[in-house]
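Only one protein chain is missing; all other protein chains are in place.
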Amino acid sequence: MSSPAWFNDAREGYVSKGIGGRLSVGHRPALLVVDLAVGFTDDAWAPGCDLDNVVERTAELVRRARASGHPVIFTTIAFAADALEGHVWLAKMPGLRCMSEGSPAVAIDPRLGRLDSEPLIVKRAASAFAGTGLASLLATLRVDTLVITGATTSGCIRATVVDACTAGYPTLVPESCVGDRHQGPHEANLFDMNAKYADVVTFDRALALFDEASAEVEARA
Amino acid sequence: MSSPAWFNDAREGYVSKGIGGRLSVGHRPALLVVDLAVGFTDDAWAPGCDLDNVVERTAELVRRARASGHPVIFTTIAFAADALEGHVWLAKMPGLRCMSEGSPAVAIDPRLGRLDSEPLIVKRAASAFAGTGLASLLATLRVDTLVITGATTSGCIRATVVDACTAGYPTLVPESCVGDRHQGPHEANLFDMNAKYADVVTFDRALALFDEASAEVEARA
Amino acid sequence: MSSPAWFNDAREGYVSKGIGGRLSVGHRPALLVVDLAVGFTDDAWAPGCDLDNVVERTAELVRRARASGHPVIFTTIAFAADALEGHVWLAKMPGLRCMSEGSPAVAIDPRLGRLDSEPLIVKRAASAFAGTGLASLLATLRVDTLVITGATTSGCIRATVVDACTAGYPTLVPESCVGDRHQGPHEANLFDMNAKYADVVTFDRALALFDEASAEVEARA
Partner (left out) sequence: MSSPAWFNDAREGYVSKGIGGRLSVGHRPALLVVDLAVGFTDDAWAPGCDLDNVVERTAELVRRARASGHPVIFTTIAFAADALEGHVWLAKMPGLRCMSEGSPAVAIDPRLGRLDSEPLIVKRAASAFAGTGLASLLATLRVDTLVITGATTSGCIRATVVDACTAGYPTLVPESCVGDRHQGPHEANLFDMNAKYADVVTFDRALALFDEASAEVEARA
């Protein structure tokens, strides 16, 4: 990415401040696909934008995670008719009102081919951990590492990545698998996440994580 | 602030997407002062930077909130000796290790004059809500609105503001009362918060909120 | 209720230990109706038992809360097809498997006449606060007191009452509005809740709370 001028200054400053370390990953990764629902991937809906690339790359990761026996978890947003839960968020982002229970906007983009057996977290907040059973699900699946993809980088990805860090899960964010409505917030949030909460990595690194973990599990068996 | 070029584009794009609404505030605000501890306000410590202005303006708000009978809540960071809680965050931000229980770095900056009777939330994560009793405290105090100040804009302020939105509290962020190590992340996070989670406001607007709420309570009595 | 012999001994012992205080209630109560879904109120379903009395009394409270302008919130249990969230609980209580998304067992008992505008919390754990947006909803509604009714006393009522205490909400449990499969656990859990977490009260006391709070609000207006 063609970074704004301040990225280099801040990055150098951060090094001297002990900011921007790298994470050790585990052997039981899960792929968490955040909000690649029709309302986000189809520009015809208010919250939507062009995420074709993100969907395509994520679909590849989905197939690889599945093939190597690692869990794939999807999230979507669906507000209740009363719209009370998520009230403040909706006041700031009224465009999200179309993400309501029963609307076609909340369905996961069919290009991702979600299987019925793959968990779907329905949320009413930016973070996939907030007011959901995601933390419990990760403990049940004995996951120890997350790969997070989806949209938007400056919204639900950022919020979910911060909470994954807090919840104790080292997290990789493959850069080409997250997207946003505008390039500015996309880049600024990748910068923050990589400095403070997760490792922003290449698509290939994320692919390799699923393969390595799989090989290790097989070698042990 | 002298905004990057992309701010205007993104702002216009957001309007057409139903992003960037304004909040209605309540009559029982609390002031939440995030991480204005010595380790952040004194540049001699790794996580520190120049926050003199932020401390000075926040101290004014503290006095006004107190004078008008509204709660003031402080947060700091203090990791346990085992450093297990907050493990991933510390791997990304090893500079935070100095914020450990018993260190002078964790004390609230004396310029803020925190009273013993004012709650101090000790956290080991970016958000003041994560792994703490803050939500319970707000319910007990019957708070209905938050004013959030402190540091850093791109770290604990952003994380706390997102969680305040999720927790159901309309939140004001007075721009001159939050600060960061670099201007770039500071501005980009103000932009995101104002678009999606909280109202970024002037110092005077925040001052007025405490006065108005106070007047209303008195008028009712 | 005809208490077991140990109730008196324990109650006396508790007095000397500073256990069993009484709560101050507020002026903005909400009625929380826990799990009065068909799967619990109709004995034909595995988790069901005779709760006719509980449903009838709760329906009276629902009407009174509504009439006095206070929120009524319902909960039900609905596991996803993958049954991963709630996995440990289902291992202990396989009878709950019938409470699955789309089953008629998860519908709120029609005798309660739930309105579409009244929030329905869907949960996969004993407590109505766990993995749900209930805390956020209460903040949004500016509730300051809870009346909790439903089933079962030794299961979801107990778990929800403990979490309401933790969340900072004084709670009343009207004795005739909670029920269980067996009298022993019902009584033992009323004893514990009244000693440690909530006030177990008469039906009339709960009715009066909604009236008083309503009168107070009107007088202020």
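Per-chain residue numbering starts at 1, and chain names A, B and C are given in the order in which the chains are listed.
Everything that follows uses one rule, which is that contacts are C-beta pairs under 8 Å (C-beta built on N, C-alpha and C of every residue); 3 or more make two chains touch, one makes a residue touch a chain.
Keep in mind it's a predicted model, so treat the numbers as computed, not measured.
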item: Option from A:Phe7, A:Trp89, A:Tyr169 or A:Phe210 whose C-beta touches the chain left out; value: A:Tyr169
item: Touching residue (missing chain; options C:Pro29, C:Gly131 or C:Gly150); value: C:Gly131
item: Chain C residues that touch the omitted chain in the full complex; value: 4, 6-7, 9-10, 13-14, 17-24, 46-47, 87-89, 91-97, 125-127, 130-131, 154-155, 158-159, 162-166, 168-171, 181-185, 188-189, 191-192, 195-198
item: Sites on chain A contacted by the missing partner chain, in the whole complex; value: 26, 135-140, 142, 144, 166-169, 220
item: Missing-partner contacts on chain B, residue numbers; value: 80-82, 84-88, 116-120, 124-125, 130-133, 136-137, 140-141
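Quick note on the criterion: only the chains that are shown with their structure count from here on.
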item: Between chain A and chain B, centroid-to-centroid distance (C-alpha), Å; value: 25
item: Euclidean distance of C-alpha centroids - chain B vs chain C, Å; value: 35
item: Where chain B touches two or more other chains at once, by residue number; value: 166, 168-169
